[in-house]
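Here the complex is missing one protein chain, while the rest keep their positions.
Each chain carries a letter (A, B and C) given by its place in the written order, and its residues are counted from 1.
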Amino acid sequence: MFGIWGHTHAAELSYYGLHAQQHRGQEGAGVVVSDGEELKLHKGLGLVNDVFKHAGFKELKGTAAIAHVRYSKHGDKRRAVDSVEPLVFRTRKTSLAISHSGNIVNGEKLRDVLEDNGSILQTSTDSELLAHLIKRCKENTNEDAIIQALQQLEGAFTFLILDKENMYAAADPHGIRPLSIGKLGDAYVVASETSAFDLIGATFEREVLPGELIVINDQGLKSVRFAMREQRRLCAMEYVYFSRPDSDMNQVNVHASRKRMGIELAKEAPVEADVVTGVPDSSISAAIGYAEQSGLPYEMGIIKNRYIGRTFIQPSQELREQGVKMKLSPVRGIVEGKRVVMIDDSIVRGTTSRHIVRLLKEAGAKEVHVRIASPAIQDPCYYGIDMSTKEELIAANHSPEEIRELIEADSIAYLSVEGMKQAIVQERSIHQGICHACMTGEYPVPILDNREDPS
Amino acid sequence: MFGIWGHTHAAELSYYGLHAQQHRGQEGAGVVVSDGEELKLHKGLGLVNDVFKHAGFKELKGTAAIAHVRYSKHGDKRRAVDSVEPLVFRTRKTSLAISHSGNIVNGEKLRDVLEDNGSILQTSTDSELLAHLIKRCKENTNEDAIIQALQQLEGAFTFLILDKENMYAAADPHGIRPLSIGKLGDAYVVASETSAFDLIGATFEREVLPGELIVINDQGLKSVRFAMREQRRLCAMEYVYFSRPDSDMNQVNVHASRKRMGIELAKEAPVEADVVTGVPDSSISAAIGYAEQSGLPYEMGIIKNRYIGRTFIQPSQELREQGVKMKLSPVRGIVEGKRVVMIDDSIVRGTTSRHIVRLLKEAGAKEVHVRIASPAIQDPCYYGIDMSTKEELIAANHSPEEIRELIEADSIAYLSVEGMKQAIVQERSIHQGICHACMTGEYPVPILDNREDPS
Amino acid sequence: MFGIWGHTHAAELSYYGLHAQQHRGQEGAGVVVSDGEELKLHKGLGLVNDVFKHAGFKELKGTAAIAHVRYSKHGDKRRAVDSVEPLVFRTRKTSLAISHSGNIVNGEKLRDVLEDNGSILQTSTDSELLAHLIKRCKENTNEDAIIQALQQLEGAFTFLILDKENMYAAADPHGIRPLSIGKLGDAYVVASETSAFDLIGATFEREVLPGELIVINDQGLKSVRFAMREQRRLCAMEYVYFSRPDSDMNQVNVHASRKRMGIELAKEAPVEADVVTGVPDSSISAAIGYAEQSGLPYEMGIIKNRYIGRTFIQPSQELREQGVKMKLSPVRGIVEGKRVVMIDDSIVRGTTSRHIVRLLKEAGAKEVHVRIASPAIQDPCYYGIDMSTKEELIAANHSPEEIRELIEADSIAYLSVEGMKQAIVQERSIHQGICHACMTGEYPVPILDNREDPS
Partner (left out) sequence: MFGIWGHTHAAELSYYGLHAQQHRGQEGAGVVVSDGEELKLHKGLGLVNDVFKHAGFKELKGTAAIAHVRYSKHGDKRRAVDSVEPLVFRTRKTSLAISHSGNIVNGEKLRDVLEDNGSILQTSTDSELLAHLIKRCKENTNEDAIIQALQQLEGAFTFLILDKENMYAAADPHGIRPLSIGKLGDAYVVASETSAFDLIGATFEREVLPGELIVINDQGLKSVRFAMREQRRLCAMEYVYFSRPDSDMNQVNVHASRKRMGIELAKEAPVEADVVTGVPDSSISAAIGYAEQSGLPYEMGIIKNRYIGRTFIQPSQELREQGVKMKLSPVRGIVEGKRVVMIDDSIVRGTTSRHIVRLLKEAGAKEVHVRIASPAIQDPCYYGIDMSTKEELIAANHSPEEIRELIEADSIAYLSVEGMKQAIVQERSIHQGICHACMTGEYPVPILDNREDPS
């Protein structure tokens, strides 16, 4: 998500702000711009570039905007453009644009109540849910109605809301999903990741705190607490693989935390080998850390084939069986005859890991030692990361030794939870807590909806 | 370039073969397929994916193919699709498809003779020149005519030629441009870079030797010498930045040679600093080598923004001045307050280097020490690398100290020619010589056409 | 609109059904298909072909479908794809797809009540309005709820509604907008125009009657009366220009009615002239009728330039002033030196008429006598035809003589209301009445919403 208030190029900067966060969602993108009189929407399915090449920035004039990239969660049945956010809601009294990130765990229950009272919800988005809760509030101002509506929500969420007079930014009471505030000259910017600030030349100010509603308007920035602030539980997977390496979260640089995870991993699980290599792109930092700590040389043993976009023609099954590679190629010149430490950031189902181990062995690697720079993922995520069901998580159903065999590696080791905390949390305080429910089953927010379908 | 003989999926494999070599030319792409009766052409402007999404592999049936990506040299005036290779020439007697890589230095003179004798040349390509030379030969077979035609050419070249009965591959007498032969089951494959073999699961056999014409047909592979074999002079820039890190050339892995350049550079030009960073993507290998040798930590101080394709909306001048970044972003969390060693593979005009130094300083770097993992480029290339004119080469007109000042760095150093040779050439033999004319002015082939316009 | 029940190619046939009715709306198109378990939607902005080329009929499997082309009414502020119908509404209990044609005149009032009770309406479509009225009904079945909801509506409307078990078709109590039922083998088809039946080889059965709700399901067709059936008031403009000439309405062929309008016009307003010509395409029938009755030769004095689609590059103002024609060209060889009777189906603002008169005069016509094959349009339409506001209607503000002068014609005459009725209504009965409110101000349904903005 990205938001901006008080800049004449609000729409263009939203484009660049989304661009810097493209990896957070590749299914669709949208922006709503306000010129103080009207909310103008442009959105579409596809990558940010594809959506915005038809944007017509001239028609999106305005000084405030919120923007969004859509991340398709496993199990979503309605993939249509209707669900691409921001959503705009117009009534006689007001117009609201809403976008969100995360997952509301009591969403089904709230929807049932709304439907029983005659409302029609047209998407399965949490943004539409919030809009209906706001509409049902009898409060006088949007701000009051938003606060009342937010208080009914349980789960992991960040929201950006725009009306003609204000931009609102909110984070759930545990701060599970990240949301940062920056400044660009006199303008305010808000983004899920600080990499968006770097791209547009904005400077980081602070994070939206757990349970906080930020209201930005021409009078400046105001902070309102809509909920008791709980211990911070920032999603560990943001550090492990979801965020860009150049983003900071909780003032911790993601690349640096990954490198430390590699260092910790080398301490916890050393191995005799010739080279260290990482699975591009998200495991490179950890691989370099592992190499540094272990004294082994870091080499590019696996190459990611670029230029792979929507137009890429996938090889047929026949050609794949004949050896045509897809996204990743091993580098024979590097791995042939070598004992390779292969660093990966995480294992979900294990199919990719097996694929890479095989590639390396086919290219002549003598041994492949898999080292995972995070703890084993054994439980589903209910807070917004698409981590499928328990059945699909290899570590939920197999011991490390079984996994080693399944992925055809010579050895395997995971980083410990303690090691991961060490690498991520740099100051010991309640503000620095992380959510590792998917690794430990310790869910900071109870799951209220049907647990069978976590999406 | 890519060629294949004897495989039922010749067109598809050509697509993947070009895909692996997309970095060698992004202006256009084409393929000619032979089914033994007809040469079928598909080509277009744009990236390989864009061109091939309309290919219709069903209409490109055949067991032999040659394919090409177009690299637009500075000064090319006719950018139309007509110049995208392979070119197909049909006469009553035969049909030929031709593609080439490199640059013929006596091309203008040969064209004048042809025009004076009534020929019409429709492109400025060396492939069309070769076709006319072949047509004018009175030899009985295509093979004899090709040999006679190749003997008239001076310069740096590799050619792939296809007729209904044969595929031909040729390299110039100095072997300035690379061309490798591989096998995929019983099929023969030919490619400029071996990364194409890895992608499709083919195995490397050997390189096409300087002055050699390879003829491949259903009887197998035949080698013909069309010229005295001179000392090998493989283009050093292939190692420095042009090739993919996973390719091997002269049996030397490109990533490994780059890493060794970084190691040599650290020996020759150490510096007291806190972190080493490389300009993505081509300088990462050298940066890791420098870090390993120097003992300094390698960090991701600069991030390349992906998803930048043809649809990317360039920021306006106004937004750029306000700080919107383009392709590269500095990582504040890494470089702030640090003394940074910035490794780049080479400097041509110096504008990119200055841009990156500024980015790092704006992101808070205390010092920026530029280390270039190749010698200074002081002379134009006449052999196929687009290196503009002498006027534009910063090192042709400025001392290192002047360059340091121009790019606003705290120090600068280049790798020595000797250091580069050390890093690239692994066995001392005449087969391992490299061309470093752009660094030393020692041109292995005399420049016959007007030197003013090297393109 | 088009609907089909009971055919394995429901989606494809909907495509052809819309195609035959493309002229009824060119802004967008959509289809909802039911396979008895799920409603699947495909829609988009643009012409039917453009929308359906991405349809993927394989993913739109099902035996029932309703489909729609969007006609953009003057004053619509939200042109986004969200307003393209059919709209789909999903609740826990049921899913409904709705599309409509026409205009609800008490829509604003109904919306206010809904919003006051907490509903959020996301489009300005009458289909969404109906959905909310249905949702608010406490009836047990969709059928009962639909009846109750329809009874709250005033205005001109036809609706097609699809749930998993039934297809519903409804027409307003005056039958202002047309809707016909046909059979294609055992399948039922419904369409605004019978030309859709001809294209797919279906046979006409009967029209949906005023105030009737048709329910079609696997048990067959059932008729329910939801309102007192008023005197039929089929929109006269459907005959005058809106429908295709090959459609029948009220069992009267549109081309034949137009030809009769031309014949009546020739009787009412003869003129001494050399040739009769019509403005393509909708005035050709009337022109032939006029020629037949008057004994003057019918000639192609005006040509419509085809191939004009979305990709057509409009001439700049400068080129238009220099004489570049757009959609219509005069045929000099036909009109030069001639007294021309120019037949047009109607005049709304008069700008097109003046343009054509000028074209004819520039091409050498000695005299141009304009004959309009319908009465003067003096009042806005509130029932679904985009006829702008009273201010824009030339005949609301000018006498025929003034209009003649404004459009630079040598004479002008309109068909009388009586003459038009004669031409359209073939049997005298209450079932054959037409709505001519825009010509006479006699509105069959009182206008309840704000009259200032008829859209």
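We adopt the following convention: a contact is a pair of C-beta atoms (placed from the backbone, for glycine too) under 8 Å apart; a residue touches a chain by one contact, two chains touch by 3 or more.
Everything numeric in this text was worked out from a predicted model, so none of it was measured.
Shown chains touched by the hidden chain across the complete assembly: B, C. Of the candidate positions C:Phe52, C:Phe226 or C:Tyr414, contact with the hidden chain is made by C:Phe52. Considering the full assembly, C:Gly333 is the residue among C:Gly36, C:Gly220 or C:Gly333 that touches the omitted chain.
Within the whole complex, the absent chain has one touching residue among B:Thr8, B:Thr91, B:Thr141 or B:Gln314, and that is B:Thr91.
With the whole complex as reference, residues 41, 80-82, 88-92, 112, 115, 117-122, 131-132, 135-136 of chain B touch the missing chain. Although one chain is not shown, part of chain C still touches it, namely residues 9, 12-13, 15-16, 19-20, 22, 47-50, 52-53, 55, 184-185, 195, 198-202, 244-246, 248, 253, 255-256, 259, 284-285, 288, 292, 297-300, 303, 305-309, 311-313, 315-316, 318-319, 322-325, 329-334, 363.
Criterion: only the chains that are shown with their structure count from here on.
Between chain A and chain B, the centres computed from C-alpha atoms are 37 Å apart. A straight line joining the Cα centres of chain A and chain C is 48 Å long. With each centre defined as the average position of its C-alpha atoms, the distance from chain B to chain C rounds to 61 Å. Contacts with at least two other chains are made by no residue of chain A.
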